[in-house]
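As you look at this complex, bear in mind that one protein chain is not there, while each of the others sits in place.
Entry: chain A
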Amino acid sequence: MEAFAALLDRLILTPSRNAKLTLIADYFRATPDPDRGWALAALTGELDIPAVKPAMLRALVAERIDGILFAYSYDYVGDLAETIALVWEEDARSPGNGTSRGTPSQPSPLRGEGFSAGVSDVFVADTGPPSLPEGGRAGEGARRTASGASHPADLRGPRRNTPSLSAIVETLLIASRSDGPRLVASFLDALDPSGRWALLKLVTGGLRIGVSSRLAKQALADFGGKEIIEIEELWHGLKPPYVAFFAWLEGRAEKPVSAARAPFRPVMLAQPLDEPELKLIQPEIYAAEWKWDGIRVQAVSDQGVRRLYTRTGEDIGDAFPDVLDALDIEGAIDGELLVGRLEGEAINAGTFSELQQRLNRKTVSGKLVISHPAFIRAYDCLMDGAEDVRALPFRARRNRLERLVATSLARRIDLSPLVAYETAEDLMARRIAPPAPIIEGLMLKRWDSVYEPGRPKGPWFKWKRDPYTVDAVLMYAQRGHGKRSSFYSDYTFGVWKAGDGGDELVPVGKAYFGFTDDELAEIDRFVRRNTVNRFGPVREVTHDGDTGLVFEVAFEGLNRSSRHKSGVAMRFPRISRLRWDKPPREADRIEMLEALLATSD
């Protein structure tokens, strides 16, 4: 458990992606089966321990420590799992808790090694009589001091007998709800604070340590010297603790055969189109279709098993039961997930904000399914029935797709229409004025392109419409991470809005890239010289009508937001230009953004 706890400890504090990958791959290298497999399950969110729920943790800690001391501690730390991990006293002789603990540590029923009921005896010095004045409790004061007043730390070296990650996970997985709390308490007793914190994170689900499932898979690819595509393709057929899978990554065994129905197939992505490539675009070579601004998905229906994946292979079927219900085809299609409504024969796509209501949910309410129905606008066909058609040219796959979609009766799948054109100039004109606001540009696909995972150069291009821009005023700056930790590189900017006392700036977004290193140095200098206020790591920068720094901010779209004072939230904002020439009073007003919002609704 120590190695896993140390890994989480480092990951939560490591901002750099590459450093995270190194840490995870090193862990897989140094950790035996099945521990590393359970760790992988935890990192990828595949671990669910039903016997333990967060609410019982408070009850557990209340048995161990004075309520007022716990309240002071929680107030100071601000995080329940971390507070419990830190205040937990394995020997239960906690301050203000005169009663002794009821349950002794329990050995793991699954594994004999490394964890015994007497584990705490190792750490507690057997001491002489207490030196407390009247009213003192035996043992408390003398616990460490009697063994050497000047070196109380000697007893706090690394623990010798801590339960392994797999012992903990395997025990808790088969535990009943009524045994769960007792087992967690005994594990907490056997672990150090870092281990306790890791355990509490593990059992309450959701590590929230800044590692996505995709990042974990990239680390696996690095570790095994494989392509991430290969790992994504296998992933959904695998079960923790992934022993055979690790054997393959280490070159000790054959590649595991994915037995799972409806597996994920790695996705083909497009390169952005640069101006010089425009001359390649001719109707007999490239098909054109709209680029819809939803969520790219892969929908698979395989002999009764239906799954909905994101383009990174994350299964989001639970959040879209309506889409799964309507997946009455046999095969695998690539498409865009959108929210929309039937209008006669056609499905009318809603906005990205409507789709957002349905994203990032583990489950979805029936009400939301009715108010925000989702559908798939199909781009491509990967499997036609049981036949893998990825090696066919796009023209043939498109035919297959049209036939497949036509068999669907549920009316939740439609075709992404092709856009007819004669010349690249035609397309340019259409790109500027798309027929629906949810279109973010054009896709150009070679008629003869096979479906090739990754982002090959040439067969597919995306040709996005130009981003929106707004001139906004820098209001607050915060230091960045990693290489930028000594630079103010995260900026909050605002636009003008009429207030009670005249015009005022309201924040509309935050951006931390888009500028060059030289520009960063210039902005940093400006921030340091024009700070008017500090709030922890944040500096407030001069921003009135005459003095301040104006940014041209590029962004992809706007959503309504109740969380922001301005009522809008930008998608993918970045600094596109520094407008040293522009006085802040000439920056844009909120009305400009509101008008944009109105057109996209």
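Criterion: a contact is a pair of C-beta atoms (placed from the backbone, for glycine too) under 8 Å apart; a residue touches a chain by one contact, two chains touch by 3 or more; residues count from 1.
Just so we're on the same page, contacts and distances are computed from a predicted model.
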Among "Acyl carrier protein", "Sn-glycerol-3-phosphate transport system permease protein UgpE", "ABC transporter ATP-binding protein" or "mRNA 3-end processing factor", UniProt's protein name for the complex chain that is not shown is "mRNA 3-end processing factor"
Pick out which of A:Ser178, A:Ser486, A:Ser562 or A:Thr599 touches the chain that's been left out of the picture. A:Ser486
If the hidden chain were put back, which of A:Thr14, A:Ser213 or A:Ser416 would touch it? A:Thr14
List the chain A residues touching the unshown chain? 9-10, 12-16, 19, 22-23, 26, 65-66, 68-70, 72-73, 76-79, 82-83, 86-87, 89, 94-96, 130-137, 140-145, 149-154, 156-158, 192-193, 197, 479, 481-483, 485-487, 536-537
